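Please see the structure below; I have some questions.
Just one protein chain is left out here, and the rest sit where they should.
Coming up: chain A.
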Amino acid sequence: MDRGFPSLRSEAAGAVRTMLASAESLQLTLKPELSQEEQALTHANGKPKETHKAGNEDLKEMLESNKESLKLEAMKRIVGLISKGKNSSELFPAVVKNVASKNIELKKLVYVYLVRYAEEQQDLALLSISTFQRALKDPNQFIRASALRVLSSIRVPIIVPIMMLAIKEAATDMSPYVRKTSAHAIQKLYSLDPDQKEQLIEVIEKLLKDKSTLVAGSVVVAFEDVCPDRIDLIHKNYRKLCNLLVDVEEWGQVVIISMLTRYARTQFTSPWKEDAVFDENNEKTFYDSDSEEKKGQNEAKPYMMDPDHRLLLRNTKPLLQSRNTAVVMSVAQLYWHLAPKHEVSVVTKSLVRLLRSHREVQYIVLQNIATMSIQRKGMFEPFMKSFYVRSTDPTHIKTLKLEILTNLANEANISTILREFQTYVKSQDKAFAAATIQAIGRCATNISEVTDTCLNGLVLLLSNRDESVVAESVVVIKKLLQTQPTQHSEIIKHMAKLFDNITVPMARASILWLMGEYCDRVPKIAPDVLRKMAKSFTAEEDIVKLQTVNLAAKLYLTNSKQTKLLTQYILNLGRYDQNYDIRDRTRFIRQLIVPSEKSGALNKYARRILLAPKPAPVLESAFKDRDRFQLGTLSHSLNVKASGYHELSDWPAVAPDPSVRNVEVIEPVKEWAPSLGKAKQSKSDDKFYSDDEEKEEEGSDSSSSEDGSSSSDSSSSSSKDSDSGSEEESSEESEETSSGSGGSSSGSEKSSSESESEQRQKKKTKKMPQRKRKPAASDSDSDENGNVDQASSSASESSPESESESDSDSPAPPKKKEANAQPKMAVKSKKEVSLLDLDDFTPATTNAPQPSLVSSSLLSDLEGLSLSNVSSAVQVTSPSFGPVKTYELLHHMTGKGLSAKYHFPRQPCLYQPTMVSVQVILTNSSDHVLEEIHIGERSPASLNLHCFNTIERLEPGASVTVSMGVDFSDSTQAANFQLCTKEDQFSVSIQPAVGELLMPFSMSEADFSKEQRNLQGMNETSATVAMATANTPRQAVSKQVLSVANVGVVSSSQDSMLRFSGRTVSSKALVLVSLDLKEPPAVLLTINTDKTVMASMLLRDLKRALAQA
């Protein structure tokens, strides 16, 4: 191949031309025989089961006819033959003549044939080349592309120069589709002739610069295949690839992401240092508040993430939402390998979602989770239940889930896991049951608290009827006993008793070993076992024999009086055993323990050799060493290095020069300079299909980095608002929103919910014009819902990335205007229980403003029929109840600065109708930031609790209101749970007053009396209460009742009667309260409900309240 390229080209072309001429003449000579087609037809129909040879013969005839339909029919049958793997290569000459057919389907089928057989019939294949060369110049891009596809798929070394030329031409084609095809052709040519590497790299370099999303994926595949080590080619295209990523087709995304993972590991410094957490927050400030100047000042800090590194993380994050499981997995591995430790957990949810996919997908994902869960328990612990095994899972999925559950086990959840394991042990799938026992063993060694429990459980299993279960238990018990041999002689005795019934060799051997090892603990039993073994020695399996010899030797050393003869007998048997291992061992042992002249020095040490304390086996995960492979790869899946696997390099100690990634056209100032929010936003909003090429061409980097900066990090819309508006506007708006949230969070304190909703209405109208100003929102929005949506989205953003947070945190605000605005807000936030924070990043505050809008609809979903009742009931009560009592949940002294209070807002719970909604106000009264406030373990474990979303950060002095739902199941039993911060856990409990377990229920007076009649006798509780003053107004009395219980007033025609009705939240049992005020100050208080316990408690509470009135 050293010859000059042009000359070769002309030569090849010449050869092709002559061949084509001969082919044409061939066709000419065949034309006259018209009658053949009829013959062929009769052949085809009449004798379908001809011999193979003859079948091909008539195919040939059909191909050589000049009727298109016959040729097509023949080609279809040939493709059928190919698909079955039958050889039809002798038809090659007949087929190849049709390569220039006008019929596109025929042509395609010929292509299929050609690609399949060209390698075998190289000379004849050359006949077709000129057709392709002609097609490469076709005006139709589709034809150009398919010609290149076939030409490059023909594996004939002689046409390498032609292919090379075609690829080079296609790489500069107008059509991106043709360019994509040329990228694929690069790989084909490379596999055909690796010598072309240098030239191909040139083409790759050119194609890497391509701005079409269509090409990006394919060229990276070619890059990975041809020159994966030429990292330098990527530098200039790195930012472009990051920015295009979202719009590349899904298969390309997978390849690009894995390539960029490798790239990033060579170019950036490790984000896994200790102080990274702190810096990370700054990093965000730096991005989101557009403060370029800060970078220079902060240079002194120990770790600063490269902006390009951050760009990659940010732009891949949205792909976690992809429908393609491979894309999700590749993003997950990218985060695992590249993201700072505390950010990795964003992938958890998506990975767990993949578990609902096909069996094979589950298998791979579970493998990866297993590896991840060894290093990072916390990531998957909240999703533990998703790994529970179903009886219908295939065995390999079951064992993987088991593996993960075992990895996740810790002191807190071990009881739950063990309970789950108990079910598995009973499984019909015995292999799985055995694996479960091993898992129990691992839990027992890892968590010392439960070792005894596990051991007892395993001993119980010894009486299981299934032999494999028993055997596995024995083996595991052996390992466990080895870790703590003291006080377990009972178990050893028990196992000795079982010995006769166990037949599985491994288990028998284990028991024997245990006997020998701890023979001093069971001095009476061990010799007896040895006696039994002596009898059955010849019939045992090899592994059992070996252990018998061991046992004999150990007993001989400790108790030679009783066992000397037995030992000798066994050693004699072993000496003539068929297995040479056993003979060897026997000889060795004999020399070691039986004193003789020859044995010499070793004999003295026999005791120390045989009875040396042995280290306990470490039971560890089979996935322990898998992390040496990049996650998501084939190598990881097989735990063997697959061919073509590229090792992931370690982080460099010092980052290579980042400026190599700069592209000439960019102006660095513009790139990170504070850009006006408005412009930025309009761009970013429209830029979903960023495919339109002009935009990218005009300055790929500047526009795209802007795009990037607002793209993936979930930016709360409210902060955008304040960005985009002028200064006054924004502060006004934030005031507005803050007061709004104030109103909502303290909504229950306001006297009427009607007025509250009115307020909200006003707010909406105020907000509307402002929204219209926003370009993105104005084009298409259903106003009302849009508004609510927006509020909820901004608030439910619990992630720490919420921009506004870092905005207000940033110590040195970049712009002076903003600097003015910010202190103001800060002051405000302190005064008004930091309302600003609430609106911006509390997960649940929106629950407060939403209820009447969303909840009523939600309720209608849930309740079906009784929509009108419920909503009217809400209206009935809400105006009438007075101030709400707030209870202490956690004192700031015990909570190390975190204090929590709760109250019952008395609104229908959003999460589930059987829950009581509880609002918790969390305040940070310490002087440091509290992170990751969330709800931990709860007790009883079955407690039905709707947790608030984790609060990532709580600034000193700030407070947050979150709402939760608790299902008390109509009992006043306290709900105990743990309130956790990043460092600490505090056990707290919510003790509901009985009145809070009710919901108002509206009914007419007639209904009331009817229901009351139904609930008499046992269901009626009554008492007389003496009120403090004789003539208390009705309203005051009613107020007292409402303050105690969440019930609704029933309008009453009688003056002296007060009636209230409600239902218990969980079981929806009616609770009717009536007060008879006929003889003041005495009040006859009657409660009708079938929940008698509740009735008496409610009665007690009401009595106390009324006595005070």
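One rule holds for everything that comes next: a residue touches a chain if its C-beta (ideal position, glycine included) is under 8 Å from a C-beta of that chain, and two chains touch if they have at least 3 such contacts; residues count from 1.
Methods note: contacts and distances are computed from a predicted model.
Of "Latexin-like", "AP complex subunit sigma", "AP-3 complex subunit mu-2" or "Cell cycle control protein", only "AP-3 complex subunit mu-2" is the UniProt protein name of the chain excluded from the display.
One of A:S637, A:N662, A:S1038 or A:S1096 touches the chain omitted from the figure, and that residue is A:S637. Of the candidate positions A:A171, A:C947, A:L998 or A:V1047, contact with the unshown chain belongs to A:C947.
The chain that is not drawn here is touched, among residues A:K97, A:R149, A:H903 or A:R953, by A:R149. Note on the undisplayed chain: of the listed residues A:P382, A:P658, A:G936 or A:P1081, the one touching it is A:P382.
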